[in-house]
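Just below is one structure, and these are the notes that go with it.
Here the complex is missing one protein chain, while the rest keep their positions.
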Amino acid sequence: MTATPSALPAPDAARVDKLAIANRILYNEGVVDGFGHVSVRHDASAGHFLLARNMAPALVTSADILTFDLDGQAIDAGDRRVYLERFIHAEIYRARSDVVAVVHSHSPNVIPFAVTKTSLRPVYHMSGFLGEGAAHFEIRDVAGNTDLLVRNAALGRALAGALGSGAVVLMRGHGSTVVGTSLEQAVYRAIYAETNARLQTQAIALGDVTYLNAEEAALAAASNDTQLARVWELWSRAVAR
Amino acid sequence: MTATPSALPAPDAARVDKLAIANRILYNEGVVDGFGHVSVRHDASAGHFLLARNMAPALVTSADILTFDLDGQAIDAGDRRVYLERFIHAEIYRARSDVVAVVHSHSPNVIPFAVTKTSLRPVYHMSGFLGEGAAHFEIRDVAGNTDLLVRNAALGRALAGALGSGAVVLMRGHGSTVVGTSLEQAVYRAIYAETNARLQTQAIALGDVTYLNAEEAALAAASNDTQLARVWELWSRAVAR
Amino acid sequence: MTATPSALPAPDAARVDKLAIANRILYNEGVVDGFGHVSVRHDASAGHFLLARNMAPALVTSADILTFDLDGQAIDAGDRRVYLERFIHAEIYRARSDVVAVVHSHSPNVIPFAVTKTSLRPVYHMSGFLGEGAAHFEIRDVAGNTDLLVRNAALGRALAGALGSGAVVLMRGHGSTVVGTSLEQAVYRAIYAETNARLQTQAIALGDVTYLNAEEAALAAASNDTQLARVWELWSRAVAR
Partner (left out) sequence: MTATPSALPAPDAARVDKLAIANRILYNEGVVDGFGHVSVRHDASAGHFLLARNMAPALVTSADILTFDLDGQAIDAGDRRVYLERFIHAEIYRARSDVVAVVHSHSPNVIPFAVTKTSLRPVYHMSGFLGEGAAHFEIRDVAGNTDLLVRNAALGRALAGALGSGAVVLMRGHGSTVVGTSLEQAVYRAIYAETNARLQTQAIALGDVTYLNAEEAALAAASNDTQLARVWELWSRAVAR
């Protein structure tokens, strides 16, 4: 399924640079801390994706970006360590041909929704991509007691199955994973999943919440997708300083 | 109702500069993120107002300020994109001759009040402008299922109607809009609506809240209006750095 | 009771400088925003105190410090505006000979305690100065409906009466006032009243809270008073940058 390394062109340099910037944006905007990772599909091969070596996202530069195949094998890592959970990315790219970028994080305000039965739902148009609520993944149902990490292809497939056709899957005892049809969209969704979670937690404390219904959510998501350049400019300037 | 472009003088340069500063203040003080916008009425024409081109408020400079008429048409946009929701501003200026400035935002602590039945009311004198509670706008009542955006004049008129003679209107599933008789006052109100919302949310968790009554609110609002220069100096210096 | 201006020596320059620093510390540590003020008693006259002219605390320098008598009259203001609420300071200095410094603020996490019946009590040793709970001032009981401001001597006396012999008085619909036997102690108390309020609000959400009892509070307060230089060094270095 994956191209042989010798046949694979180098990834587009602009895409590599944008992925490095995405790493730093996710840190600066509070989605990732020392952990978490973001990937983008290879521009020349649907069977490969780009992901940083094992390091804190805030410190990633273009020189730290590696290329992986859909079995989670890095083709150019050399002696550099790779993330244990690269299978999150590999198996979602395998299952979802529409997905171009994946963010895995311990996005803090989202965690409480991952560990309770309260559904993460859109309180405002910015998070219409949540639709009728985020998907949920319970690793215990798949593998019993574990270290919670998606450290092999089987767990990655199970996570991709839980995600289904959605944009966000919450991972019990762990974090969440967000996908998009572009790097900008995936980063946008990761940031506004986090924001929505904070606002929803506050709203629940005030009383019954009126969420966006399915049609509103779909319409709002489509509208916001036309405005991604505006926030990408803001977020990327902030990390360029 | 609007002057013809040929007859309209250029807006006062100091007012344009102040509007650019207001954009950056609202970002720095946490009222807007990559979205949201602030406008001011044209100094030479009650039928026009000034508003940035479609971009993140934090990045706005004086060169980005455009002039709009009350139909929401920009007279000097050229090929620059405009905000989808300029009708919020246009229709409020049309309906409220006393209003000189308008802030539309997704002010985060205010959102939970927009999506529940809990009224946003003043917990302290700083937010006396909230009076007996902020107005509320439910776009579903006007237009059924939408993308929640105020993207035409009819929706703008409905929003202006919900605002009535008040200072703040909460928009379900969306955000809020704040008006003032000066740019300084509108910015002040946007910042303290956000602060009040945070404090009110905490207070509700502690027990029954004693809010300012209508007379206290009116008296406090009048007193605070004499102190706007003090905070404007602070906020504008912070963004000048 | 107050010395005549002609007989009053200039205040100690180091005390003036420290008061300017205290203003900036209170902003940097989140106790004051664009509003709030801190004063210190004159070193050469118990009947006078030092307080900035009407301006945002974050911007105060030594040149902005004025001298007031206990009637709230500035002796050296010239054409500079003074704070409406200087009577808070004047009347507390008149009533409490032990007090050397006063902080008045809208310390945000404290406000919810001022507007509900939940008592602000020490959850940890850092806030032992709260004793068995902060005092409470309801301006309505004294003056009916007002703008909530302590804008004359009668209201200042009522506030001082509510404070009694305590360290902190909460002001319904307004904020709080904290006193100390030194500038360092008053600043410390203002900062830890704010911190304690935040922690107490969280603790109440978790279940029944074990507060410091009266003896623990008194012992802890005495111990902490021996450590003020440590935090003053930290806070003053942070604002010197």
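Read from first to last, the chains carry the letters A, B and C; within each, the first residue is number 1.
Here is the rule we go by: contacts are C-beta pairs under 8 Å (C-beta built on N, C-alpha and C of every residue); 3 or more make two chains touch, one makes a residue touch a chain.
If you're wondering where the values come from, they're calculated on a predicted model, not measured in any experiment.
Every shown chain that the unseen chain touches in the whole complex is listed here: A, C.
In the complete complex, the residue from C:L50, C:A101 or C:M126 that touches the missing chain is C:M126. Touching the missing chain, out of A:N109, A:T177, A:T195 or A:N224, is residue A:N109.
Touching the omitted chain from chain C are residues 122-126, 128, 195, 198-199, 202-203, 205-213, 215-216, 219-220, 222-223, 227, 230-231, 233-235, 237. Taking the whole complex into account, chain A touches the unshown chain at residues 33-35, 54-56, 58-59, 84, 106, 108-109, 111-118, 145-149, 172-175, 201, 204-205.
One rule holds in what follows: only the chains that are shown with their structure count from here on.
One copy, chain B, sits rotated relative to the other, chain C; on C-alpha atoms the angle is 90 degrees to the nearest 5. With centres taken as mean Cα positions, chain C sits 33 Å from chain B. Centroids built from CA atoms put chain C at 47 Å from chain A.
For chain C, residues touching at least two other chains: there are none.
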